[in-house]
Structures are given as C-alpha cells and as structure tokens.
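Would you mind keeping the following structure in view while I ask a few things?
For this view, one protein chain was removed and the others were kept in their places.
So that you can tell them apart, the chains are marked A and B in the order they are listed, and the count of residues begins at 1 in each.
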Amino acid sequence: MPAAVASPLTTAGSRNPLPRASRDAAWVRWTLTAVALVFLAFFLALPLAAVFAEGLRRGVAAYFASFRDTDALAAIRLTLLTAAIAVPANAVFGVAAAWAIAKFPFRGKSLLITLIDLPFAVSPVIAGLVYVLIFGANGWFGSWLIDHDVRIIFAVPGIIIATTFVTFPFVARELIPLMQAQGNDEEYAAATLGASGWQTFWRVTLPNIKWGLLYGIILCNARAMGEFGAVSVVSGHIRGETDTLPLHVEILYNEYNFVGSFAVASLLTLLALVTLVLKTIVEWRHAASRSAST
Amino acid sequence: MATARTRRSALPGFGITLGFTLAYLGLIVLIPLSATFIRAAGMDWGSFWAAVTSPRVLAAYRLSFGASLAAGAVNMVFGLIVAWVLTRYPFPGRRVVDALVDLPFALPTAVAGIALTSIYAPNGWIGRWLAPLGFPVAFTRLGVFVALTFIGLPFVVRTLQPVIQELQPEMEESAASLGATRWQTFRRVLLPELVPPLLTGFALAFARALGEYGSVVFISGNMPMRTEIVPLLIITKLEQYDYSGATAIAVVMLVSSFLLLLLINLLQKWSRRFQAV
Partner (left out) sequence: MKKSLTATLLALALASAATAETITLLNVSYDPTRELYADFNPAFARYWKAKTGDDVVVKQSHGGSGAQARSVIDGLQADVVTLALAADIDALHKKAGLLPADWQKRLPERSTPYTSTIVLLVRKGNPKGIKDWDDVINPGVSIVVANPKTSGGARWAYLAAWGYAERKYGSKEKAREFITALYKHVPVLDSGARGATTTFVQRGIGDVLLAWENEAFLALKEFGADKFEIVVPSSSILAEPPVAWVDKVVARKGTEAVAKAYLEYLYSDEGQEIAGRNFYRPRNPAVAAKFADVFPKIELFTIDDVFGGWTKAQHAHFADGGVFDQIYQK
C-alpha cells in the first residue's frame, strides 16, 4: 500500500482551532456533511448491515451453529496459521527494508520503492497465477516437487506464500516514510555513545517506530486474513484442509447455506471492525506520544 | 526527508538489511512475477499479439479501465467532500465515521462482493427501488462500477485528509481579507493545493480497481463482451487450460500496473515539491 495512503501517522499532529476565515457557511457545512454521510451510508454502512442482517436471518441459534461445523473450524485454524506466518515475515522484511531505505543513501532507491509497491497494484489473480506457473505440476519446479512428494500449491504452503505476496508492502510502506521523517540524529547520538548497531535499533529506533510498525501489522493482518483472489487460485478448495475463511464463505454460499455463509462473513467483518478500532487507538496513542515528545 | 545521511559508515546494518530486502523481494515478488514474462516470451509475437487483442479481451480492457476510471472519478468528487467534512467539520460520531472509511481496506473482498450483490440485486434493499426505474445494478456494468467505487473510496479520502489538515489558514484569511468569496477562495486558493493529492488518490484507487477480483465477480454477471473484467478473463483462460493466453493478458496488466505505480510515485514527488513552495 503506497505511502500516501498508509501514512496518516507521519502527519497526524495537533489540530489548530480554525480561524473564522476558514469556516464555511452553515448551509454549506450541513449540505456537505449530509452528502458525505449519505454517500458513506450507501457505500459503507449498508454492506456492513447487510452482512449481519443476512447472517442473523434465521435467528441467533442458527448464526452460532455455523461456527460449530468442523470445516468452519478448520478454515478458522488455517486462516490464523496463514496470518501467523505471513504477517511476521512481512513485518521483519518491512523493518529491514525501511532501515536500508530510510537510513542510507544509495542509487536506485526510487525503483526499489516502486518494486516493493508492486504487489499492491498486481491483481490478486495474477499473484495466484505466477505461483501456479512456478510450483504447478507443469511449472518450473513441478516435476521435482512431485518426485520428492513436496506439495506447495493446493496445500498450506502455497496459501501462505500467496498471502505473503499479497500483503508484502504493507509494513514496509508504513515504516519507510516514518523513518525518513524521523531522520538519523538519534541513532548517530547512540552510536557516538558507543552503542552497538543492535542496541541502537532496540533502544532507539524501535521505540520511535513502534506505533507505525503496529499500524502496518494491523493492516497487513487484516488483508492476510481476508485475501480471496490469490488464495482461490492456489488453494484446490479441499474442504477442511485448504479452505481459508473467505473461501469457506464462498463454499457455503454455493451450497445454498446463505445464513452460514453470511455468518462466517460476519466473523470476518467483525475482524475488520476490530482492525479499525485498533487502528484508531494506535493513531491516537501515536499522536499523544508525539505531542508529548515535542 | 532525512536530514543528515551523508556519513556513510556512521550507522551499521546497511549491507545486511539491504541484502535481506533484495533477497526477500526477489524471492517473493520478482522471481515469481518474472515467471509470467518468461512464459509469455515463449510465445511468438503473432500469437501474443492475437491473445492480447482479441475482441473479447479488448472488451474486457474497455470495461476494466472504463469502470475503474469512472469509479476513481466519482471517488475524487465524493472523497474530497468526505475528507473535507471529516477534517473540517466537527459533528457527533465523527471518529466512528472516520474509522469506517477504512472498511473497504479491512473487509475481505469476497465478503464485500456478496454483501453488495445482496443489496443491489433486483430483490435487495436498494436494488428493489432502482430496478423498476430502469437502473438494474447487480449483474450490469453499473454493478462493476459500484464494487470498484466501494474498494477505491479510502484511497482518495486518506490521501487528502493529511493535506487538508496541513492547509495554512493564513492563506484563506488573506484571500478573505482581499474580498474573495468563500467559493473563490476554495477554487483559487485551496483547490490548487488539493490537486496533487487528489490525483494521487485517484491513481491509487484506479490501480487497485484494475486488479480487483473478489468483490466484482459476485456482482458483475460475467457476460463476455459486456460485464467481463480482465482478471476474470485471466481465470477463464486458465480454466480452459490456455496458460499462454492467461499469461499474455497478465503481462499486459502487470506492465500497466507498473507504469501506474511509477506515475503515482512521480505524482507524489511533484506534490511534495509543490507543497514545499
């Protein structure tokens, strides 16, 4: 996710009370607010409400019964496992990439940043396709993998790799502008005082970027748990084995189990809402720690 | 921008972090993506050209690019209003609404797809009012446009918000004291400042919309030549064992994504310079 969107942190600062010249007439204010709220109601609130309304159509009992199904539980476990591997991997990468890009000058930096952004703009379908071309039976490593009985696509590793690809830029693109904005002064000071590189990172850099890092991880996690297109291409759709939650939503939908489908969908929606709450808290804490330090 | 980064060796870890970055980038992103180019290179030019310019593929490009453009444009207008309202006007529940703007980021696309379809189908909450008026949404191009608008919304709003927040009130004051009306101030003073982030947000929403799959397939109706988007066409080709055709189209999409990203990064550079002046 390119910098511009992911980085309210770099600018979220104290808000000055607006002078009179910057205030709009009351009718303008009301009209614009009404337009904005109606637009958001149609495009955001309504889909949200629809998920829960459809999930609860047959009552609360039917809603909760949807989660007791063993296949649903297997899908939840697989989704958690996928996120548990893809998110930390991308977080470590994000920190390393941000350290190299923000702290040191080198040629080709713009190109590198663009390449890191690439998975964001690549269609998830293409992301799935490339792993089929590589690990599929007719792909580069296909016959070797089959001879050695190693399964990548249509198995858990393929799902994890595809998810890692799709969520690749989230943490890095969050941290790069943040670390660039913070500069190197504190790290230089630490180095001058004799701290090792590792100590500098743990004691100086990490505390400075922890909210940005957390913010990136939250977004990365939300996307990792919700990815559909890429995972759909490489999953093989084996019930109870290679179905993630979003794929399970589709399966239930195709089995005319609409209540179950929307119930599982509502679980993912709740996850999205929790993500938004966490994100708001992180933004708030970050703003607070910034204004405390300045 | 970093202030002092000239002393090269003052901080450790450059080699290892850059090395790791490049290795990981190569392993997860570049080598896999190169597979599509290598596969496509195996085709001769004639069949590649035929695969990427067949009438059905051209129709899909038209729809994907057209609907993404339209959705991006609508998001520019409404995104600007939403961003403006959320940063400038205090109203009860603003924080909640502000957080909700990110919903399309966080909501899995498949969930968005079935939710939007159930709302806009002819028997859905909104569809039942629109269909009799002659505006069927689900299973038409309009449906594709609605889904793409949904997923693109946060990009414009989130790009604009920080810029609106940083606008210098002095400029508005001086414009007002020179006798400009509020509308003139907005058009002559504020809007020029907002153009670069607006374009960036538009380009981001556009790039995301081009590749979107999960939310669109449920609502589009998938008619060849009419409501078939490019990613769906790639899947359809795959399902007919036409790997070459699928990769050829994928290459076209990859190149356009890359060009769009370059454009976005240039736009951001330009806007940074613009803001510095």
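Everything below uses one rule, namely that a contact is a pair of C-beta atoms (placed from the backbone, for glycine too) under 8 Å apart; a residue touches a chain by one contact, two chains touch by 3 or more.
What you see is a predicted model; the values in this text were computed from it and never measured.
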Which residue of B:V52, B:V217 or B:L267 touches the chain not shown here: B:V217
Sites on chain A contacted by the missing partner chain, in the whole complex: 132, 135-139, 142, 145-147, 149, 151, 153-154, 236-241, 251, 253-256, 258
Footprint left on chain B by the chain that the document does not show: 54-56, 117, 121-124, 138-139, 217, 221-225, 232, 235-236, 238-242, 245
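Just so it is clear, only the chains that are shown with their structure count from here on.
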Mean-CA-position distance for chain B and chain A (Å): 16
Chain A-facing residues of chain B, complex: 1-8, 10-14, 16-18, 20-22, 24-25, 28-33, 35-36, 39, 78, 81-82, 84-86, 88-89, 91, 95, 97-112, 114-116, 118-119, 124-126, 149-150, 153-155, 158-159, 161-162, 165-167, 169, 172-173, 175-177, 182, 185, 197, 200-201, 204, 207-208, 210-214, 230-232, 234-235, 238, 243, 246-247, 250, 253-254, 257-258, 260-262, 264-265, 268
Contacting residues of chain A [partner chain B, same complex]: 2-8, 10-13, 15-16, 18-19, 21-22, 24-25, 28-29, 32-33, 35-37, 39-40, 42-48, 50-51, 54, 93, 96-97, 99-106, 110, 112-127, 129-134, 138-140, 161, 164-165, 168, 180-181, 183-185, 187-188, 191, 196-197, 200-201, 219, 222-223, 225-229, 232-233, 245-247, 249-250, 253, 261-262, 265, 268-269, 271-273, 275-277, 279-280
